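Note that one protein chain of the assembly has been removed; the remaining protein chains are unaltered in position.
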Amino acid sequence: MMMKDALISTITSFAPEAPGTHAIVGLWAFSIVVFTLIFAVVVGIIVYSLMRFRWREGEPDPEQIAGNKKVEIIWTVIPFLIVTVLFALTVRTMGLSDPPPAPEPDLIVIGHQWWWEVQYPKSGVITANEIHIPVGKALSVRLDAADVLHEFWVPELARKMTTVPGHPNHIWVEADKPGTYLGVCSEFCGTEHAWMRFLVIADPPEKFAEWEKAQLAPATPPTGEAAQGLALFKQMSCVNCHAINGTPANARVAPDLTHFASRTQFGSGIAANTPENVRRWFQNPQQVKPGVLMPNFKFTDEQVNELVAYFETLK
Amino acid sequence: MNTKQFLLSAWSWNPLVIAAAVAALIVYWIFCRDRQRMGYLVAALAVFLLALVSPINALADGYLFSAHMLQHIFLLLLVPALVLLALPREFTLGRKVLAHPLVGWLAGVGSMWLWHAPALCNAAVSSRPVYATQTISLLLLGGVFWWQVIAPREEDRLSPPAAVVYLFTACTACSALGIILTFSPVTVCPIYMHVQDSLGLLNTIRNDWGMTPEKDQQIGGLLMWVPMCAIYLFAILAQLARWFSHSRTEEHAR
Partner (left out) sequence: MNQPSAALPHHGILSLEQKMHWRIAWISTVDHKRLGILYMLTGLFFFVVGGIEALFIRLQLAIPNNKLIAPDTFNQLFTMHGTTMLFLVVMPVMFGLANYFIPLQVGARDMAFPRLNALGYWLVPFGGILLHFSVLAGGAPAVGWFAYAPLNETPYSSQLGVDYWALALLVMGIGSVSTSINIIATVLCMRGPGMTLRRLPLFTWINFVNSFIVILAIPVLNAALVMLLIDRRLAAHFFLPSGGGSAIMWQHIFWAFGHPEVYILALPAFGIISEVIPVFSRKPIFGYEFVAGSSVAIGLLSFGVWAHHMFTVGMGRAADTFFAFSSMLIAIPTGVKVLNWSVTMLGGRIRFTTAMLFCIAFLIQFTCGGLSGISHAIVPLDWQTKNSYYLIAHFHFIAVGGIVFAVFAALYYWFPKISGRMLSERLGRWTFWLMVIGFNMTFIIQHVLGLAGMPRRVYTYPDLPGWGWMNMVSTIGAFFMAVAALVFVYNLINSMFRGAPAGDNPWNAWTLEWATTSPPPHENFHALPPIHSRRPLWDLANPDRPDPVVGPHGKVDAVTLEKNKTGVLAFILSEAGFFGVLILAFLFYNANPQPGPGPKELNLLKTGIFSLCLFASSFTIWRSEVALHREQHRMMKLWLALTILLGGIFLIGQGLEYWGLFKSGISVSSNLFSTTFFTLTGFHGIHVGIGLIVLLIVLAMALAGDFEKKKSTALEAVSFYWHFVDVVWVFVLTVVYILPRLR
């Protein structure tokens, strides 16, 4: 059912890969059994009545039974007991699947219209839309929003939680197995809510450490056509929104591009990070992702080539 | 002091409270001796002791606002209601003072609001006499409130539809306070912010139980809002049952 190595896997809340989501699925299983039993009782009564008590022309009306107090009390008390049991399990599972946050977050995720900013406060790494985590380590995540409400949801790894401007929230994220897990924004947040997807990439600790080290390095100064691209980047208003470490660009309005080329997708999941797709983006981002806050700069073909060349160097 | 030690040791064996409970039992035994309704009295006394003797009392005494709220609900809503139910059905107080539903309504809602004014709430924790006054006033005012609904004699009660309105408005008024307590970013009862840790329990409460003062007040507000409303709701449904069962008793009158 799962294709963890493929870039795009099925995501599902029924295939837990973390202790928290395991607890939730356990409660699911129990609830479904309870629901099925209740449903069977109701449908049983209905189907039995339909088969047994049909009206035929000319028959007199049946005995007029108006109720039975004892029966009513029984079927008030039994649901109450069921509810009590479900409530007790709810409280227990809430504790298991959502422990209180750590004093300092390992990861800060900030929802923007329509992308995710990812900060690792302990190492200082800042990236976007692709969250790398070490396997088997629970990370305390602080969720924040820059503009409107968003919602952070990685069904396999954690409960979902809204990101609220001015009201930081916390969750724990953990992956038991290495792989790429799909995440989405599940709170409607405007035009491109559909394309506010992200990836959680769980790597073995060594590989994660390597990734972290690579991310910390500033962008290498480009040469040739790519250097033209950097000049263009500085000269146009790109720097008002984007940051690239090692260049004067340090704005935090839009995704950090220092290691753009190391990501597999861009535009929050709307396209794979290939030179052709990046080219299309520069030609007119509004064509690729209508409504995105990046305007169409109407670059010439030459300029686009330079920018694409430069972005390819941002490993 | 950890949780276990606390639960074992923090019982407040207040002689006055015990004496009051024993006296109530004796008075009931001498004057009423209604075996069928005795259960209600026992339940009333059990809740009474739970509120004032059990560790809830120790927590309410300066540690946790939510425990204080629990006490409040027990004393105002549960104990007087159970006592009224325990009384023999012919018992009446005459119809002078308690006759007007507005008096009962104000007694019930007013005591809830008044004792949560920050000054009074603080005083009730820091001063013994005020605390005693609070306890007695809650019990009495609770009795006045419930009298309109479950007075022993049918004639002393409101008609069921009127009782539904009475209870519903009271529930709304208390929920409003609960909502304020739940969402208020400031403390309503500041004394619980600065705990005098006489039992050495504070560490357990803050760390083991994870009860911050903010969370504590939120739980207090929620207690007042949700379970308290559930009590009113139950009473409202009981009134409807009373109303509909009237129709049953006169079934074959035609």
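A and B label the chains in the order they appear, each numbered from 1.
The rule we apply is simple: contacts are C-beta pairs under 8 Å (C-beta built on N, C-alpha and C of every residue); 3 or more make two chains touch, one makes a residue touch a chain.
All values reported here derive from a predicted model rather than from experimental measurement.
Q: Identify the residue among A:I126, A:V141 or A:L182 that touches the chain left out of the display.
A: That would be A:L182, which touches the missing chain.
Q: Determine which one of B:T3, B:S127, B:S184 or B:S198 touches the chain that has been left out.
A: Checking the options B:T3, B:S127, B:S184 or B:S198, the one contacting the hidden chain is B:S184.
Q: For chain B, which residues reach the chain that was dropped from this view?
A: 159-162, 164, 168, 171, 175-176, 179-180, 182-186, 215, 218-219, 222, 225-227, 229-230, 233, 236-237, 240-241, 243-244, 246-247, 250-254
Q: Of the residues in chain A, which ones touch the absent chain?
A: Touch set of chain A with respect to the missing chain: 3, 8-14, 21, 23-24, 27-28, 31, 35, 38-39, 42-43, 45-46, 48-50, 53-56, 59, 61-68, 71-72, 75-76, 79-80, 83, 86-87, 89-91, 93-94, 97-98, 113, 147-149, 151, 153, 155, 159-162, 164-167, 169-170, 182, 184-194, 197, 269, 290-291.
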